[in-house]
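A short worksheet on the structure shown next.
With one protein chain withheld, the remaining protein chains of the complex are depicted in position.
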Amino acid sequence: MLKQTEGSHAVAEAVALCRPEVICAYPISPQTHIVEGLGEMVKAGEIKDCEFINVESEFAAMSVAIGSSAAGARTYTATASQGLLFMVEAVYNAAGLGLPIVMTVANRALGAPINIWNDHSDSMSQRDCGWIQLFAETNQEAVDLHIQGFKLAEELSMPVMVCMDGFILTHAYERVDMPTQEQVDAFLPKFEPRQVLDPAEPLSIGAMVGPEAYTEVRYLAHAKQMQALELIPQLGREFQEAFGRDSGGLIRSYRMDDAEVAVIALGSVLGTIKDTIDEMREQGVKIGVVGICSFRPFPLAEVREALARVRSYVVVEKSLAVGLGGVVASNVRMALAGRLHMRGHTVIAGLGGRAITKVSLHRAFAGVVSGELERVHFLDLDTNAVNAVLEHEKTVRRSGPIAENVLRTMRLVGAKIL
Amino acid sequence: MVTGAEMLSIAAFLEGRHAQAFPSFGSERTGAPVVAYCRIDDKEIRLREPIMAPDALIIQDPTLFHQVDVFAGLMDDGYILVNTSRSFAELGIADVVAGRDARRLCTVPATELAIKHVGRPVPNVPLLGAFAAISGMFSLESVAKAIGEKFSGKVAEGNIAAATEAYETARRATKEPAHA
Partner (left out) sequence: MNQQVKFYQTGTRTVGNRLLAPEQRAIQADIERTNSLNCGHRACQGCGEALGARYAIDAAMRAANNQLIAANATGCLEVFSTPYPETSWQVPWIHSLFGNAAAVATGIAAAMRVKGKPDVRVVAQGGDGGTTDIGFGCLSGMFERNDDVLYICYDNEAYMNTGVQRSSATPGGARTATTMPLGEHPGNPFGQGKSVPLIAMAHEIPYVATATVADLRDLEAKVTKAIGIRGAKYMQVLVPCPLGWGAASQDTIKLARLAKECGLFPVFEAEFGEITGVSKIRSKVPVEEYLRPQRRYAHLFGKTPRAEDIARIQAKADRNIKKFGLLDQGEA
């Protein structure tokens, strides 16, 4: 049913349709509305046979999830930013144990400086933790990816992270087609765990593994992600048959058929990029975009194929590998290994919630087309401000706190409203 | 204000249009100055940037004029709707509205209307009613339906009454543009 609703609420409803049995909740912006919605539904009896547990930290949230999932319950939690970092040890553990937990990450920047706004630093910090990472472009896709996510997780016995842009999606009201319970029930079978803590069949889970077998256990984690490369598109097709919508998959190309320049991005910024590309196309620029939905596993072959005919590309990403450049860009470059004739650019954009505007994208993409853009470009960077701070540090030993120096230079006190 | 933009998007959705409402993502504190945006279109809305050149401005708290440039980027033929019982001149923004189409300028005492009908100073809904009147983008009926999606019982009834009175007030005011 079509409805106009908040992204978080839509995701809460989607998770409810998946019949979760244990939900662990710890509040952190911008994830709060999702778990609040679920808590309300459990209390009101709208989600039957479900335990909603308010825990004392994100570390506990993931740990409770590990326990309940290992005991055979379909388990869900959500987090963001510092919360994801706080649970990191358990995040790796859930993946290592092969527990099919589904978690929403309402993407948000990492401190310091503390910042509650959107970027992808949180999820990207966990790119190698062993979870599948799916990025939603719209709230509709966020809904659909959760439903696919549970099926994917349980078929592979591997946890799935559904990443959606904090605030930009979680707090946005837009049109969402909510599936019915019957549709979801038909798509998502009952959870049949591969391993379960059961007094009838006692087994030990989580034993120490030495050098003689650790590599093999890790290889299997990798092999499963390689299986996911097959399964994700397959589930996308099954989903389309059942729900009539093309959602998920590994990558999605837009106006790439005759493109000479490609943009690569993930998440909600793809919408703004598509609008920008349409305008550039009107001006005769042969440009297209490849949206990455599955960041882990990373679809190397698909990205390589999608970019087979372009002469240059730019990765627009909301994350920064400090001291290197782009996180997504490094992965894309691996997909393009050997293509020496291709010129690649990285645009670091939207950090800490800075709006990514069409105007700025036009400027950056024009630089890609002409080849004049730096290889690693920070979109809308206030170079005067950073240069002034660097100069200040050269002249004064006790130069003071970095963030405060930047703000002073920019004549800002705290965050602007816009 | 956030709720106002959300309900505006619901009203537009109910008329079969695509709508996208989102807040400026500031502090979670109630009472902090916030901006919320709403885009309405006949096709899917993909753009995710903040609205920098709005077609319409709904100002819930006119005391913000002195803190923030709320009129930045407003289109020349844009709508301005202010929650106040005073006139534009009394608010000290006569220069801003000078030269604009008077039919697209309106003040409505939304807070008073909310207190009268709902019993609480929640001006969102009456502002929405007034905006339906001056913009003609959606009907009062859709506003009532959107209210029904957000509230129920007496609160819904009170809000519908407040929206209706604001709608009438705004219609009268923009038909006889005496201010500015």
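Labels A and B are assigned to the chains in the order they are written; within every chain, residues are numbered from 1.
Note that in this section contacts are C-beta pairs under 8 Å (C-beta built on N, C-alpha and C of every residue); 3 or more make two chains touch, one makes a residue touch a chain.
Given the structure is predicted, the values throughout are model-derived calculations rather than measurements.
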(Q) One chain isn't displayed here. Which of the visible ones does it touch? (A) A
Q.
One chain isn't shown here. Among A:E89, A:D246 or A:E393, which residue touches it?
A. A:E89
Q | Among A:G45, A:P202 or A:G323, the residue in touch with the chain that has been omitted | A | A:P202
Q) Of the residues listed, A:G210, A:G284, A:G323 or A:G338, which one is in contact with the missing chain? A) A:G210
(Q) Among A:A60, A:L229 or A:L407, which one touches the chain that has been omitted from the display? (A) A:A60
**Q.** Hidden partner interface residues of subunit A, rising order
**A.** 21-22, 24, 49-51, 53-57, 59-60, 63-73, 75, 89-90, 93, 97, 197-199, 201-210, 212-213
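As a working rule, only the chains that are shown with their structure count from here on.
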Q) If you average the CA atoms of subunit A and of subunit B, how far apart do the two points sit, in angstrom? A) 34
(Q) Using the touch definition from the top, list the residues of subunit A that touch subunit B in their complex. (A) 3-4, 6, 29-30, 116-118, 165, 167-168, 171-175, 268-272, 274-275, 353, 355-358, 415, 417-418
Q) For subunit B, which residues are in contact with subunit A within the complex? A) 5-6, 9-10, 12-14, 18-26, 28, 33-35, 45-50, 52, 68
